[in-house]
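A protein chain is absent from this complex, but the other protein chains hold their places.
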Amino acid sequence: MTFVRQAGAIAAKDLRIEIRGRHGLGTVLPFAATLLIAFGLSIGPGRSLLQRTAPGLLWLAMLFASVLAFRRTYEAEGEDGALEGLVLAPIDKAAVFLGKAAAVAAQLVVLWVAVLLLVSALFDLSLGGDVAVVVAACLLGTVGLAAVGSLFGVLTESPRAREAVVPLLVLPLAVPVLLSGVKATSLALAGLGSQAGGWLGLLVAFDVVFLAAGTIVFEHLLED
Amino acid sequence: MGVPTGERLMGKATARRGERILGWTSLVAVAVTLIMSLLVVPPDASQGNVQRLMYVHVPAAWLAYLSFFVVFVSSIAYLVTKRIRWDRLAAASAEAGVLFTALTIALGMLWGKPVWGAWWTWDPRLTTTAILLLLYIGYLAVRRLPESPARRARWAAVVGIVAFVDVPIVQLSVTWWRSLHQGPTVRLLGTSTIAPIMLTTLLIAVGAFTVLYCYLIVLRLRVGRLEERAVAEALSPRIGVPVADVMDAPGEEAVARG
Partner (left out) sequence: MAPSSTSNALLTAPNEPSTSIEDSAVSLSRVTRIFGVTPALVRVDLEVARGEVLLVRGPNGAGKSTLLGVLATTLAPTYGSGSVLGFALDRGRDQIRRRMELIGHHTRLYEDLTARENLRFWASLFGGDTSRVDPALEAVGLGPAGDDRVRGYSQGMRQRVAVARALLREPELLLLDEPYAGLDEEAKASVDGLIDETAARGATVVLATHDPTRGGAAGRTLYMDAGRIVPDPMAGGRAP
């Protein structure tokens, strides 16, 4: 069975579980909404200030909410020890990484769109400008987050890992995604998408580096 | 490791002597640095005496990043060779690195308050160093997770490699982000020229702190081995494996040696 088909089988399985269980809808999205409301309460209610900070709050909410999504993606593996099953299967462990990253990236894209709509409603952000750049920022940013989260989400398997370690690792590592995403998004929404090229390039570099690194080292996190 | 006991003992004695020499050298070197930076070097033309902090801040920053590089290289070495000594080096370097990173940030802030009037101005290099500190803390947190030494070494190695690879990207992104609003940055000197005595002092400082780093590593490795020896001596009779092998191979290389 080829590598791509292995990764595809794993991605399909993860997505089917997510659609079936609706945990994203049930937990992650409400959490993002709560964050946005909290942000709004703590910064606002001055309209212009909220408008200016909106792209930042969008990506901030994404960053925090995505940690929940990463934990969820490995929770399903932990319920009956299914992760051991993935170890026992004679497949390339890198396929597990890429498959899970693909599945969680898809979920993050949906989350991002929902958060964008929420932000535009709560903070009076006008949607428009260079849509292509907005879309590119969304896709590249979520792929980068997905790579980091799928790699270190495995650590939640440790009995002592629990809450703090994954966010502690993911958030500093994802700073380039945060910065580039915010800059590219705010430039694009202001119609200045042509200036966002450097930021998008940075996102591409981040994605390539983390996907490559994850592919190489993932099996060391999984195997005993 | 079938080294005869006699050679091992002599090796240990030489190692202890070497460690002591290293310790005294670093003490002297740091003392010289302090004397030169506080007394010998003239105050900077525009920044005044505060600029003297740079003679410690710059070496500390150099070591903060050098330590992380050592973590990176040792982590790769561990994953490739599976010899536990590389993991020990990575752990020791991370612990030293945290100290130097915290020192860098503290001195940077102490310098910034009188010069800029603010404790923090999101200077790109200081900001990257702050993120580096968080990455170090994350690395050390991961080291506390697994029970099995081999798994701990492997997980830590993965974090060490991935985090290091991220640092240049973080640096680039923060620098670009900051360059949009050019603000005050940490400058070694107020003036544009550097007097020879200042350069000399700076180089001595960098050298002194590097020697200090090496001493801290050697010290930490020895303390670590003492801890592991205590555990190994308790474990060895229960499993019938010689103490030396227990200490050297809580990893997969033991499988090959049988």
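Going by the order they are written in, the chains are A and B; count residues from 1 in each one.
The working rule: a residue touches a chain if its C-beta (ideal position, glycine included) is under 8 Å from a C-beta of that chain, and two chains touch if they have at least 3 such contacts.
Quantities reported herein were computed from a predicted structural model and do not represent experimental measurements.
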Chain not shown: contacting residue from A:L25, A:I43, A:A76 or A:L171: A:A76
For chain B, the residues touching the chain missing from this view: 147-150, 231, 234-235, 238-241, 245, 249-250, 252, 254-256, 258
Touch residues of chain A, complete complex, unshown partner: 1, 5-6, 9, 13, 16-17, 20-21, 76, 79-82, 84-91, 223-224
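Note that only the chains that are shown with their structure count from here on.
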Approximate Å spacing (C-alpha centroids) for the pair chain A, chain B: 32
Residue numbers on chain A that touch chain B, as the complex places them: 151-152, 155, 158, 160-161, 164-165, 168-169, 171-173, 175-176, 179-180, 183, 198-199, 202, 205-206, 209-210, 213-214, 217, 220-221, 224
In the complex, chain B residues that touch chain A: 79, 131, 134-135, 137-138, 141-142, 144-146, 148, 150-151, 154-155, 157-159, 161-163, 165-166, 169-170, 172-174, 176-177, 180
